[in-house]
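Every protein chain except one is present and positioned as in the full complex.
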Amino acid sequence: MVPIQYYLLLSASVFCIGLFGVLTRNNALLFLMSVELMLTGANINLVAFSAQTGTLTGQVFSLFVIALAAAEVAIGVGIVLALVRNFEGVDVTRATTMRW
Amino acid sequence: MNRPRLKLGSHLVSGLAAVALFVVLAAVFLTAPFGDPAGLVAEGSVTAAIGYALIDRTGLAAFETEGFLVALLVVGVVLDAALDGALLLAKSESGGRIVTALRTGTGDDSRTDGGDRETGRSDGGGE
Amino acid sequence: MLIELLIGLCLLGALVVFTLPDRYVPTAALTASLFPLVTSFVMLAGFDASGNAFLGGELAYETTVRWIELAGLTINWHVGLDGISMPLLVLTTVLTTLAILTAWTPIDARRSQFYGLVLFLEAGLLGVFAVLDFFAWLVFWEAVLVPMYLLIGIWGGPRRKYAAIKFFVYTNVATLVLFVGFFALVFGLGDSISSLDMPAIAQALRNDQLGSLGGVAPGTIKLAAFVALFAGFAVKVPLVPFHTWLPDAHVEAPTPVSIVLAGVLLKMGTYAFLRFNFTMLADVARQYAQLIALLAVVSVVYGALLALAQQDLKRIVAYSSISSMGYVLLGLVAYTVYGVGGATFQMISHGLLSGLLFACVGVIYNTTHTRMVGDMSGLADRMPITTGAFVAGAFGYMGLPFMSGFAAEFFVFRGAFGSPTIGSPLLTAVAMFGIVIVAGYLLYAMQRTLFGEFRLDTDYEVGRARLHDAVPLLVLLAFTIAIGSAPDLAFGMIREAVGPLVEGVS
Partner (left out) sequence: MAAFDYAPAIAVLPLASFVIALVAGRYMPKGGAFAGILATGGSLVLSAWMAFAVAGGDTYNESLYTFVDAGEELSLHLGVLIDPLSAMMLVIVSLVAFLVHVFSLGYMNDEGETGLPRYYAGLGLFSASMLGFVLADNLFMAFMFFEMVGLCSWLLIGFWFRDAAPPSAAKKAFLVTRFGDYFFLVGVVAVFATFGTAAFAGAESFPTIAEEALAGGSEGAGGAAVTTFFGLDPGAWFAVIALLILGGVIGKSAQFPLHTWLPDAMEGPTPVSALIHAATMVAAGVYLVARIYGFYALLPTVLAVVAFVGGFTALFAATMALVKNEIKQVLAYSTISQYGYMMLALGAGGYVAATFHLMTHAFFKALLFLGAGAVIIAMHHGEDMWEMGGLRKKMPVTYWTFLAGSLALAGIFPFAGFWSKDEVLYEALVHGLNDPLLLGAYAMGLAAVFVTGFYTFRMVVLTFHGKPRSDVARDPHGVGWNVKFPLVVLGALAVVAGFLNMAPVAELTGLHVDYLHQWFVGPLEATSLETYEGLIEERAGYEAAELSPLLPAAVSLALALAGAGLAVVLYRGAEPTEHTDRLGSAKRVLASNYYQDEYQVWLAEGLTARVARAADTFDQGIIDGVVNGTGSVSLLSGSRVRRIQTGVVSNYAALLTLGLVALLVVLGVTGGWF
């Protein structure tokens, strides 16, 4: 069987690619995509450990994650629309009202 | 020509944090002892077992699992709420009160934290 | 169960008063405070404890209930009284009732909240004196801060926010310090204690069961804990140089709050000194007795000098409280029956006398709307009762015989003079010079404000005190004279509790 380290490295790299996107992009839509990548990384991790432990919990959880991701996208798009309306664009760095 | 172009620049610096995280994670994963994977060795359908697990019929599942009925219901409610919320946020500006609440810099009564009116738009700080 | 009843009555009274409309609140609050008052006197009458609560004495009204189970460390609801806490408990109920009475005139906004908070404060104070488990004790200790903060911050004078925040932050930081110090001891004791019961901890510490912690020797832990606890309580007492919150708090606080603040709240500090530093860690205290006595003397003389320089009547009394609290510390560190007993007696006496003086200043302020010495003179003619009470209180403060102040100070001096721990009587002799300075500033203030030709710069009509203003003054005066003429009313039980603490000290 494939050792779990490989899966973990895969999941870590997918997660970090998503994170990289979040950190370097200003576009809210790209944010959403990047977040999807991060969730995928987490899902890989869950499934990998499901196989490692021989139980189904991880797989069930990844299902939940997928479902929640859908909800997240829905809200995310809503926020993006609000951004567009209030800050004339999808640039997240413009919305800085929640600061000191 | 209109094709993707790699945009390099100082905005990538913060991405180094992600790289660093990957390095650390990799270092941890590669050095950690996990033992041999158990694998899903039993006979039967994994998908069916997941289905049973979701509705708490763990006795019928071919694989060892726990019940997730409550989680399923909670997630269901959350999803519903999220969709409603998304709809509310996305509604046109004509009637949505929440949208108005989020708006800053245009309304007179909308500011509650004492922030400076002029910096609401222009002083992004991140660019 | 009487202690629980006592605290419960205060909380219940607070709840009821919170919900009442402002119009009925003053009477209701007074009535509500009478229940704990009567209860405390019933307890005093049936008081049958012997020995020191922390040194294996028989307690009165003791209850122990297992409350929270933690791994290896149980938290109990453990309350009980000995001869040290009983008089303080009575002092608290008496002063709270009288403070409520003095609030009738000056407090006219948000009455239900005010009186409710005062009753809540009373519950906290009673808990501090009655509870013997550290966890619950700390809860009460901190619970006192909140109502006090609000009472100063809402109903105070012009700089009330500054004073309230200063009070809260200062004392809260102090609590943090003492908390760290105490838990160093708890962890150092390790398996030798099974609960946060303070008497048990005291016994374990006195039996030398303190182990090392993180490679630090037990002696060092003890010393560090002593310093941390000392600093924490010194803020509350307050001791020079941790005293600067007190004058600000007093000046801004309304009269009834000042009475409780000076009368009872400061005693929390000295009470904790007695219980923690001087009972649990008695060996450290004795080792550094001279240093502590020096601190006490500095507090006495420096506080008195500062009082001499003030023009605001409340500031004068506030600084003189610092001076008086110095006597308490001097008595505690003496480790003689008269020293520690006198210190406890001084807590009671100072509670009554400072309450009396603050109440007098309050009555004067309510009428004249000023507290500055230079703004008025000759009030004696217009306010004979207040003047009489002020004069009597001031002389009590100066240590007039047959009033409690004399007995307290004499006990402290007698205990400290030949004390085996302090060594030289010189420090005591210097501290005693406080009685001259205190006479200086109080006589000066009285001469300027009460006597001479009538003059008032603030242009208010000055008349006799109303009955509910006069009653607290007279009641306090009566108590002062009673325990000053027959000190054994309080000193008898105090001595009983102090005895085991000073046994065998040489």
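Annotations
The letters A, B and C name the chains in turn, as written, and every chain counts its residues from 1.
One rule holds for everything that comes next: a residue touches a chain if its C-beta (ideal position, glycine included) is under 8 Å from a C-beta of that chain, and two chains touch if they have at least 3 such contacts.
The model shown is predicted, which means the values in this text are computed figures rather than measured ones.
The hidden chain, counted over the whole complex, makes contact with A, B, C. Summary of contacts with the chain left out: across C:D381, C:D457 or C:E503, the touching residue is C:D381.
Across the entire complex, the residue among C:Y24, C:F41, C:F402 or C:Y460 in touch with the chain not shown is C:F402. Only one of C:R111, C:R160 or C:R414 touches the chain withheld from this view, namely C:R414.
Of the residues in subunit A, those that touch the hidden partner chain are 19, 22-26, 31, 92-93, 95-100. By the touch definition given at the top, subunit B reaches the unshown chain through residues 14, 17-18, 20-21, 24-25, 27-28, 31-32, 124-126.
Mapped onto subunit C, the interface with the missing chain covers residues 166, 169-170, 240-241, 243-245, 302, 305-306, 308-310, 337-338, 378, 380-381, 395, 398-402, 406-407, 410-411, 413-414, 417-418, 424-426, 428-429, 432-433, 435-437, 439-440, 443-444, 446-447, 450-454, 486-488, 491-492, 495.
Assume only the chains that are shown with their structure count from here on.
Chain-to-chain contact here is organised irregularly, matching neither a line nor a ring nor a star, and falling short of all pairs touching.
Ranked by how far their CA centres sit from the centre of subunit C, the chains are topped by A. Note on chain placement: the centre of subunit A and the centre of subunit C lie 59 Å apart, centres being C-alpha means.
Our note on geometry: subunit B versus subunit C, Cα centroid distance of 56 Å, whole angstroms.
For subunit B in complex with subunit A, the touching residues are 11-12, 14-15, 17-19, 21-22, 25-26, 29-30, 34, 36-41, 46, 49-50, 53-54, 61, 63-66, 68, 71-72, 75, 78-79, 82-83, 85-90, 93, 99, 102-106, 113, 115, 119-121, 123-127.
Residues 1-5, 8-9, 12-13, 15-17, 19-20, 22-24, 26, 50-57, 59-60, 63-64, 67-68, 70-72, 74-75, 77-79, 81-82, 85-87, 92-94, 96-97, 99 of subunit A are the ones touching subunit B in the complex.
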